[in-house]
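Dropping a structure here in structure tokens format, bear with me for questions.
Subset of chains shown; positions unchanged.
Chain lettering (A, B and C) follows the sequence in which the chains are written, and residue indices restart at 1 in each chain.
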Amino acid sequence: MTVAMRDTPVTPDVVAAHGLRPDEYDRIVELLGREPNFTELGVFSLMWSEHCGYKYSRAWLSELPSRGPQVVQGPGENAGAVDVGDGLAVVFKMESHNHPSAVEPYQGAATGVGGILRDVFTMGARPIAMLDSLRFGNLDDPHVRYLFRHVVRGVGDYGNCVGVPTVGGEVVFDDSYAGNPLVNAMCVGLLRHEDLMRATAAGPGNPVYVLGASTGRDGIHGASKLASTELSEDSAESRPTVQIGDPFTEKLLLEATLELIASGAAVGVQDMGAAGLTSSSSEMAARGRTGIEIDVARVPRREPGMTPYEVLLSESQERMLVVARPDQETALMAIAEKWDLPCTRVGVVTPDQEWRILEDGDEVCRIPVAALVDEVPRYAREVDAPQYLAEVHARMPGPAAVAAIDPLAAIETLLSAPTIACKRWVWEQYDHTVQTHTMLGPGRADAALLLLPGTRSAIALATDGNGRYTYCDPRRGGALAVVEAARNVSCVGARPLAVTDCLNFGNPEKDAVYFQFVEAVRGIAEACRALDAPVVSGNVSFYNESPAGAIHPTPTIGMVGLLEDRDERPRGEAAGGDAVVLVGANGSHLGAGCLLSEVLGLVAGRAPDVDLEAERRHAEIVRSLIREGLASVAHDIGDGGLAVAAAEVCFGLPSGLGIALDLPAGDDSPHGALFGEDGARYLLVVPAVSLVEVRERLAATGAPWRQAGRVTDDGRIGFGAVGSRERNELQRLWEEAIETRMENLEDQR
Amino acid sequence: MTSRVEVFVQLKEGMLDPQGKTLEHALESLGYAGVDGVRVGKWITFEVQGEGREAIERQVDEMCGRLLANTVIERYTFTMREAGA
Amino acid sequence: MSPVPIGVVRFPGTNCDQDVFDAVAATAGAQPVWLWHKETGLRGVRGIVLAGGFSYGDYLRAGAIARFSPIMERVIAFAKSGGPVLGICNGFQILAEAGLLPGALMRNDRLTFVCRDQPLRVDSVRSPFTASFRPGEIVRFPIAHGEGNYVADDETLDRLETAGRVVFRYVDEDGRVTAAANPNGSARSIAGIASENGMVLGLMPHPDRAMSLLVGSEDGRGVFRGLMEAAA
């Protein structure tokens, strides 16, 4: 069987089945100076895939700003790192697991969490928080409920078991994700600067080990479908492409890896994630400017009869590749034994910059490292704005159609829309208090706030992205994801430090999708530059399509902010008579917003304009008011505009309190003011005693602002002349929208 | 007619079974030597009313495929006998 | 007076070990000492905490495997000789599996993991662990578990109640026992129980996560103070 596979002739059909273009194949032959064998072809197809090689995206990603005094480690390693003072650095990255979650939501989400955790702890950082950014179709569809239920369970069970609190995230429901949910997970770790570990295979002669789980035939994707047709005696049944997560082994691996790094026994550590042994070994060699030699016969297997092709391409979870110091092998083995993890020497670092694979001493592959890692083809093309954009913009309903919407009914519809509704059903399933540093967890504020132990400071974490905005205006959508994250971080008093991104798009070979991607990246770059928040890590996920078409282009941003003094956070206290203050202009922009999508079922118009200077200034104003104790609550105005923001602020106040909003005078239609999603806007609660001072301060800034209402004792939420509702009534709609839908059990499994 | 149904669900061959693996280690360290290939699955029992063995069988099979097992990663079998018989 | 050494047991999948270690360290007069699950001695500790987490993965049943570990043999002997043992969350599950406390912890009735801030009522101050609370006092500890549904037969439950061994109960904000305030379906809303002599306490909620107002509550301090005093 093994022999048959190795001898499988490399025909044009076989090349095509591996997803390689004829010109790419010619380039491989040129680089090797000969034809590749079957195994080598599989290796190239992986390393030159978008997933590993970023062939469509790399040219554009280089436009993202990635430098700054705070950056300790930019893109290129397993995760990025920023300085947070006190000798500490925060390591973080976000990653997608969309396709696996579409096939098997529980395991797909769980192994997504596992992968991103490993990216962080291979850097020597202890994971201190997770966030998850999720997108699903319409929650009234049983299959969507099935995906949602099991993705949430998968995220929770894995993180809960490993003991990393999931402290924040977002969930959006929109038809465009019906066949293709998005599961993006972000992990944040903490270390002392001197403990930072890079994934480098340095020092020729150094031994190479596989630490952790044994290797099975998991996740050998597309390429392996071909392989399995060659293996006639194995039915497709026995070829699992779904990976099963084992969080307990992950926990062992986490502890063992951190201990190993602290001991100084390791030179480099890399997670064997996507493309497993192949990418981990070749990337480590590339970073070390060395070669590497691995004998696949020594890799511990879970199943008999695996070919080199399968061992090299397997995506079995919970495995690490470790380059050790030659005199430290006993220390390494002792740590592995302490944690009951298999640890096997599989190869050695070589001086020659060749990636050499043996099977029982016989050479199976020999490829220059550079050919796999540096020579990945890059495609960059300029494409014109697609036709659909003009159509979407033209579809914007006129003022009469908007004026016909009953505003109070619209408020109820918005608050009970799953995208806006309370996400308690989700985050109650996540352990968000383990590690005892969660000051503000999910549902408490716009961003999570974590204590940094042993210091006075705290970090703020948020994820944001808006596919509808990006669909209507790719460039604005990219920028808006960044500024919304920055607003969320600012609302807990923190200053944006840096971001990670997860770029979820359809098939980049299609011009429209490619345009969306390029423009969104430009938008992100502009916003990050303006806000001084470099991109230190990220991930691209293309081909998010179902028979119904591509998803809305959805760049998601994970942001880390710093609050130097944890006591300078919003206190959350409020009493009747306190003022409600709007920082920023009155709302007017309804295009691409929630009023249209949730009430009229329309995706239409342009996304809100982005004024980066205003975003920057207003965020600074809000932070300074919080810092000085002049604002006790801060919430940004986003989905659903002022009306939804005011209701959400009210739901967070002590029971019995209400809010009475005043709408700007002289407007015949209140819709813009209530539901407009214009940028750079915040709603604050200002203690009555501080109002005079806040007025003066705001007036001095020159920024637009007004007192937009006050906190009341009557337990009602009033929307100016439009009318009012019992707070409890609205709160119930908002709190129960998702829970009620999930009580329907027909999707239970 | 009332039938008693027993459904057996297990991860497909070749799939990692973390439950089975840890259990096997545990049994070993408890001193039970010679235990091998532990796999942990589900055993679901119920009664079902209906006429015609074949019709019921078809229905149970459908129930397994739709709900009781996750056929992406699991396989199932079931047995049926007349209750009270 | 030299500090009282308190052992914090670490199974490979324990994940609240550091939280508990810090909680003990923050308790005046107590000194935390790590106890590794493979150890066969207790390093002279005078009290022991079994922390939360997933001891050996807990795939089969929470705590099922942990009770057979080398360290547990010693912990069981220590408890039987009257030493104070506190089992939090997974620690409670292990104590029940080991038979040091009656009953069992089943999967939550709602079938999902649940993490929230939970008001609890201190229903007995007989145990040294709650000696510093007032009877009927309402405290807040976070909960975070998937298998916290306490079950025992009626006779056992009655016996626990009459002997003042039901130490904590899940209640609502106003201190009432209601179905809605019961997060996991536990019989009679029981959140924590003590052994006959009061020296072994098992509870699902996390006093170790309620040690500072910065994270929302410092009501957990009393439990650790009680442990230290029982061990002294």
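What we mean here is this: contacts are C-beta pairs under 8 Å (C-beta built on N, C-alpha and C of every residue); 3 or more make two chains touch, one makes a residue touch a chain.
Being a predicted model, the structure only gives us computed values, none of them experimental.
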Protein chain multiplicities, whole structure file: A x1, B x2, C x1
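Keep in mind that, in the parts below, only the chains that are shown with their structure count from here on.
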A-B against A-C, pair bridged by the larger set of C-beta contacts: A-C
Between chain C and chain A, distance of the C-alpha-averaged centres to the nearest whole Å: 36
Chain C: positions in contact with at least two other chains: 56-57, 59
Junction residues of chain B, two or more chains touched: 18, 22
For the chain B and chain C complex, residues of the former touching the latter: 18-19, 22-23, 26, 29-30, 40
Residues on chain C engaged by chain B in the complex (per definition of touch): 56-57, 59-60, 65, 68
In the complex, chain A residues that touch chain C: 153, 156-157, 160-163, 246-249, 251-252, 255, 339-340, 427-439, 451, 566
